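Below is one structure; the comments refer to it alone.
Missing here is one protein chain; the remaining ones are kept as they sit in the complex.
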Amino acid sequence: MLTIAATAQEAVAGVHDGATVLIGGFGNAGQPMELIDALLQGGATDLTVVNNNAGQADAGLALLIKERRVRKIICSFPRQSDSWHFDAAYRAGEIELELVPQGNLAERIRAAGAGIGGFFTPTGYGTMLAEGKETRVIDGRGYVLESPIHADFALIKALKADKVGNLVYRKTARNFGPIMAAAAKQAIVQVSEIVETGQIDPEAVITPGIYVDTVVRIEPPASGPAAPSSTEHEVNQ
Amino acid sequence: MLTIAATAQEAVAGVHDGATVLIGGFGNAGQPMELIDALLQGGATDLTVVNNNAGQADAGLALLIKERRVRKIICSFPRQSDSWHFDAAYRAGEIELELVPQGNLAERIRAAGAGIGGFFTPTGYGTMLAEGKETRVIDGRGYVLESPIHADFALIKALKADKVGNLVYRKTARNFGPIMAAAAKQAIVQVSEIVETGQIDPEAVITPGIYVDTVVRIEPPASGPAAPSSTEHEVNQ
Amino acid sequence: MSEKLSRDALAQLVARDIKPGSYVNLGIGQPTLVSNYLTPEQEVTLHTENGMLGMGPEAHGDQIDEDLINAGKIPVTELPGASYFHHADSFAMMRGGHLDVCVLGAFQVSATGDLANWHTGAPDAIPAVGGAMDLATGAKDVYVMMSLFTKDGRSKLVPECSYPLTGVGCVTRVYTNEAVFLISSEGVRVRETFGTTVEELQAKMDVKLLPPL
Partner (left out) sequence: MSEKLSRDALAQLVARDIKPGSYVNLGIGQPTLVSNYLTPEQEVTLHTENGMLGMGPEAHGDQIDEDLINAGKIPVTELPGASYFHHADSFAMMRGGHLDVCVLGAFQVSATGDLANWHTGAPDAIPAVGGAMDLATGAKDVYVMMSLFTKDGRSKLVPECSYPLTGVGCVTRVYTNEAVFLISSEGVRVRETFGTTVEELQAKMDVKLLPPL
């Protein structure tokens, strides 16, 4: 049954040392910043973190990495113009990196939630990211066998929850939320609003409550924060 | 770009002999009855049909089977109290049956749409439905390798389409629609209503227009038909 | 208890055993009787594999909506907090281990929890499997509801299934009209009996029974 936590600290209190933690968000959209801050304050260490990136600037996941609380990160795009804390930890050999093409990352997370033991994907075939992996040619096309990414916890952000944990998201902030909620043993969700059960249209539920364990309401900022200035590294032409 | 057909006959006119056709619906919910009827009238034969069932009573898919237009059916639950046309064709050796657990059926259709070359599923492991298939034990659990079900056409039913083909469904009539639309080269959709582009909430779109090729509006019956009386065979206690 | 349980009494017993807050799938046929005995206080959420959580009771009269049916194709209703999803998402929910309990009928259950409930194995039978294998392998706990003996007196809880399997080692509990059995790595333990004794049952069964704790 759903736990409604009073604070972000309370919501993440169960995250233990050595846990594997999926963290939602792509850029700032859908990033559960208050939950990550609470995780930082909570002190859990030796974490394996799964996120699309490896932290930006001096906030959130970047600070977890700066504090050396992340033993390993599984992500698709660690290197950004402002990923200096990751860069430093990586160059110092103090964080392990598993680099995964973004679509394989998403599909591997989805596979964990869906009970799939492994799947053959064309992405990465013939590249160095398939080195050491089982490959197979099926109907003339090359595929790589990829495995599910199971996790102990997911920290995600949604727009709204009802009291049985049904979630709706907002625009591109949906990104990894639904698949991460399903792939983790415990999904911890920060939302802007908690409504009564029955107030979310059953046709519009994106994450059914069965996947959600804890929600916490975080007051949205009075005025929207400025858009992030950081952009991903562009290919040198 | 989306084709808006004037009639169901026009919508299915491209379905050719020998085609593989996914047909949506579970029971009567989501069953594209008018499209199936048009397919029957259109005359295409030697079809491979994918549906959860193998036709009920004297309508729709059951008539396609009665007319021996279906060479092979891939389904999870052919035998029902009123599947007499399938039963007769099967006993006469005039239809090939590929029996697939319902979840494998759904996941194989999803895999086709998602570009997955194959996946390991626990369902069916150790049973006669895994005979002849590759199996593997992963982390102590047995899995069966299953392959995607690609198709030439999908015939499905949705509630509403806009003019770029975005779809919304209604209640449990959603069932196979979204995954079938994605798995077929051509998705042909009957809807009760076609609205202007922009009139479906982008957050509530279930099937994005990219998956939809043809829509046809079929006037919903003035009063809802009676609920189907047929129920699936119950396990003998 | 002094007499064998009726189907309804058995359904009531299963319902009482389901933990509050559980997500449950009741399959089709006899197990669906369980829903009649779930109390609102249990806050049990019912899943139907054709794409819904928060399924309510069977629909009658004006409530009947042909777009709202359960896995047995029977018109049902929707409760507050319900949600709809497509078939792949619905089976991902089952197969990914998110359902707490599913309750299924059976032809046979083996002493190691193998389930046979989809095919008699008769050479002329037209097979049909539906979602049975997905439920059997996917739910955290698989409860079986069945009569313990066939009409000609043979136990349906057997050392090894003779019917084709639905799933391997998946059943954790067997509710029958004569007893409830718990299946685990230690073997088959009788939890309670109805109008009979462990000794009487053991005399009629090839499976070695462990006594109630």
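Some observations on this one:
Chains: A, B and C, in written order; residue numbering restarts at 1 for each.
The rule is simple: a contact is a pair of C-beta atoms (placed from the backbone, for glycine too) under 8 Å apart; a residue touches a chain by one contact, two chains touch by 3 or more.
All values reported here derive from a predicted model rather than from experimental measurement.
Taking every chain of the complex into account, the chain not shown here touches A, B. The chain not shown here is touched by just one of A:69, A:110 or A:163, and that residue is A:110. When the missing chain is restored to the complex, the residue among A:153, A:176 or A:211 that touches it is A:176.
Contact with the undisplayed chain is limited, among A:13, A:29, A:63 or A:195, to A:29.
Summarising the interface, chain A meets the missing chain with residues 26-30, 76-80, 86-87, 90-91, 99-107, 109-110, 121-129, 142, 169-179, 206, 224-228, 230-237.
One chain is missing from the display, and on chain B it is touched by residues 1, 110, 112-116, 162-164, 166, 182, 197-198, 202-203, 205, 208-211.
In this text, only the chains that are shown with their structure count from here on.
Compared with chain B, the chain whose C-alpha mean position is the greatest distance off is A. Centres computed as Cα averages put chain A at a distance of 33 Å from chain B. Taking the mean of the C-alpha atoms as each chain's centre, chain A and chain C sit 36 Å apart.
In this assembly, the C-alpha centroid of chain B lies 28 Å from the C-alpha centroid of chain C. Of all residues in chain C, those touching 2 or more other chains are 78, 84-85, 92, 94-95, 137-138, listed in ascending order. Counting partner chains per residue, chain A shows two or more touched chains at residues 114-116, 202-203.
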